[in-house]
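Got a structure for you, questions after.
Removed from the display is one protein chain of the complex; every other protein chain stays in position.
Chains: A and B, in written order; residue numbering restarts at 1 for each.
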Amino acid sequence: MKKNLPLCSPISPRAREIICIILFVAVLPFLTDALLGRGWVRIVDFAMLYIMLALGLNIVVGYAGLLDLGYIAFYAVGAYCYALTSSPHLALAYPLLFPDGLHLSFLIVLPLAALLAGGFGILLGAPTLRLRGDYLAIVTLGFGEIVRIFMNNLNAPVNLTNGPQGISMIDPVRIAGVSLNTTQQVFGFSLPSVHLYFYLFAGFTAVVVFVSHRLEKSRIGRAWMAIREDEVAASAMGINTRNLKLLAFAMGAMFGGVSGTLFAGFQGFVSPESFSLMESIMVLCMVVLGGMGNIYGVILGGMTLALLPEVLRHSIVPLQQAMFGRTLIDPESLRMLLFGTALIGVMLFRPAGLWPSRVRRRELATDEAEQ
Amino acid sequence: MFIRTALLLTMLALAGCGKTASDQAAASGEQVIRIGSVAPLTGPQAHLGKDNENGTRMAIEDANAKGIVIGGKKVHFELISEDDQADPKTATIVAQKLADNKVSGVIGHLNSGTTIPAAKIYSDNGIPQISPSATAVSYTHQGFKTAFRVMANDAQQGHALGMYAVKNLGVKRIAVIDDRTAYGQGLADEFIKAAHAAGADIVSHEYTSDKSVDFTAVLTAVKGKQPELLFYGGMDAQGGPMARQIKALALNVKYMMGDGGRTPEFIKLAGDAANGVYASLPGVPLDKMPGGETFATRFVAKYQPIQLYAPYCYDAVNVMIAAMQKADSADPAKYLPALAGISYDGITAKIQFDVNGDLKAGNVTLYQVQQGKWQALETVQ
Partner (left out) sequence: MDIFLQQIINGLVQGSVYALVALGYTMVYGILGLINFAHGEVVMAGAMLALSALTALISWGVAPLLALPVSLILAMAGCMLLGFGIERIAYRPLRHAPRLAPLITAIGVSIVLQNLAMMIWGRDYHAFPQLIKNQPHYVGGAIINDIQIIIVIMAVVIMAGLMIVVHRTSLGRAMRAVAENQHAAQLMGVDVNRVISITFMLGSALAAVAGLMVSANYGLAHYYMGFLLGLKAFTAAVLGGIGNLRGAMLGGLLLGLIESLGAGYIGPLTNGFMGSQYQDVFAFFVLIAVLVFRPSGLLGERLAERA
């Protein structure tokens, strides 16, 4: 593939950069598979779902400064949207109405799920416009729990979500007739399912990064940041704070919805357990730990927190064996213990996150100067 | 310091991935067969998860002590235990990890919500999976040839409980509480179906959660309906305190639970409110099966009192090994047909699978707490 790329061609350095990234992404699953094993490709797949979620939450928390502890609800909306329309569940619950289930195409469900999640975003945003800071946090937390509880209970009197049993046998993502659940042969390369999903998720992550990037630099993005810094002043400058806050919730929610749809297709099974409060908290941790408001920081945060528990899972037993010759401390509790310690440690040494946005770093510097 | 530790960890992780200590055993000329065990080892259900792991571990150690020969070679079984945190996503990650580690079979997972998504990965990789404890009917109805369980499903157990309540205990007015988990809700719904069909009235159906400790509000609501029997679909950690609160509220009912309640933990947590409580356990009582009692004493001596599913894990491993011996191969593709058609005398039941991978004879035994101990009452089909 390399020789298609003449080194002294008139392409700009920017384009070359992008091509390099694409090449890197293209070989990454094969590299991971060969060096670490296929399980790691799956872990990276999930990490990308979390990066998408974190970037979505970054719009709400990082740009607009609205603390959201119920973000996972939108992920759930997206996931259930795909699960309902692409599984035999409806056929089993309502054989008369849907004799074969809906089995809509992924490309139709995706925008629908995004829109529905966006609608839920506005639904959450509307009653919370007047709230600030920690009060907003508890209301969003409540919203997340409400959505989860409804999903957990809507199996009676109307069986919509199949309750705690969850919905299984969800169709895999199918694009142009190609199912991503089976190994495909492309140009002599054998692409297993996890690799296919890797490329799909990488594509969506790229779109999400691009949109985030454009939003950040746009008038809307600047208005969000103005609201974050001082809502009253922003309002006085003629910014329609109500609409912009709702827009932030809706945009963030849409990213969550898209990510949820992908999750449902990838996992083949959704149940309310996947959308607990702890997940919302984890996504928030990714945003804050990475560096709120900075796209690269948030990506780094998402990657770190999604990969760290798995890295620990793989390393604790060998590490203990290397150090003491046997497994001395219960590896599972030690894993979570180290994870918690890492959260504390990173925040202590880098209070603005691993890779803070430039504006934030400046603010922090002036803050300290004032002290 | 922290960053250095993290770096060190990462490096070790990269170095250690894919390689386990077992490769030493392979060097000594034995054939190593890896068996995976998955259960939540952290989080609120960790005590049950550890119990599963111990049951599996004991079966594997027993098999190693026997010196089993498969395919003309002496084999050494190796346990790879993973923590799925009772989280569906983590379940698929560890399932893939086990597939990477080339396990020959998997005992797990504990919860239905983790077993179902993981089953797909085991099926894709052709790895037989025996769940010792997942009871949701849909687990074995996804069309995967690799999915088995050595536990009665919700329908089998709920039916036995409902029939027993109405026919043997003679109650007419029944109240039901479930904990809104896949297990509790599934079992409660099947119980209701059976009790209803047998002619009882469900006078009240209330709900709680698997993290609650206070049930006074729902119990008070139940009290207003004056039921004769209260069925709780849920686990011991809630069922025990609930028994105490039933007593404290002077709610005069017979109290019944499924297998989630038939544990020593329940008696411990319920205190003197435990006496007279009914619960069920799939299979036949351990002391009725050959080898059952010795298992129990050895297990207690080695680890701790049996929580719940350890005997089923023990059976699951043994039935898997029996299939390997029958096929004379540990290659999943070769021994899978043998597993599907096996007939094996376990310590919990005679194990035979139907076409779905469910137990053919879904025996369920009913127990009651008498003088602070679970006593078997009757085994029903």
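The rule we apply is simple: contacts are C-beta pairs under 8 Å (C-beta built on N, C-alpha and C of every residue); 3 or more make two chains touch, one makes a residue touch a chain.
Quick caveat: nothing in here was measured; it's all calculated off a predicted structure.
Asker: Looking at the full complex, which residue from A:Pro99, A:Pro157, A:Gly177 or A:Gly325 touches the chain that isn't shown here?
Answerer: Going through A:Pro99, A:Pro157, A:Gly177 or A:Gly325 one by one, A:Pro157 is the residue touching the chain not shown.
Asker: Among A:Leu92, A:Val209 or A:Leu337, which residue is in contact with the omitted chain in the full complex?
Answerer: A:Leu337
Asker: Looking at the whole complex, which of B:Lys102, B:Arg244, B:Lys334 or B:Lys350 touches the chain that is not displayed?
Answerer: B:Arg244
Asker: Mind listing the chain B residues that contact the chain we can't see here?
Answerer: Interface residues of chain B facing the absent chain: 41-44, 46-47, 49-50, 180, 205-209, 211-214, 216-218, 220-221, 223-224, 236-237, 240-241, 244, 248-250, 265, 268-269, 271-272.
Asker: Since one chain has been left out of the picture, which residues of chain A touch it in the full complex?
Answerer: 61, 65-67, 127, 130-139, 141-143, 145-146, 149-150, 152-153, 157, 228, 277, 281, 284-285, 288-289, 292, 329-330, 333-334, 336-337, 339-344, 347-348, 351-352, 360, 364, 367-368, 371
We adopt the following convention: only the chains that are shown with their structure count from here on.
Asker: Based only on mean CA positions, could you tell me how far chain A sits from chain B in angstrom?
Answerer: Centres of chain A and chain B (C-alpha means) sit 33 Å apart.
Asker: For the complex, give me every residue of chain A touching chain B.
Answerer: 35-40, 42-43, 46, 152-153, 155, 163-166, 168-169, 193-194, 263, 267-271, 273-274, 310-315, 317-319, 321-322, 330, 332-333, 335-336, 338, 341-342, 345-346, 349
Asker: Touching chain A in the complex: which residues of chain B?
Answerer: Answer in residue numbers: 2-3, 6, 9-10, 12-19, 21, 41-42, 46, 82-83, 86-89, 92-93, 96-97, 99-101, 112-113, 116-117, 120, 124, 136, 138, 142-143, 180-182, 184-186, 207.
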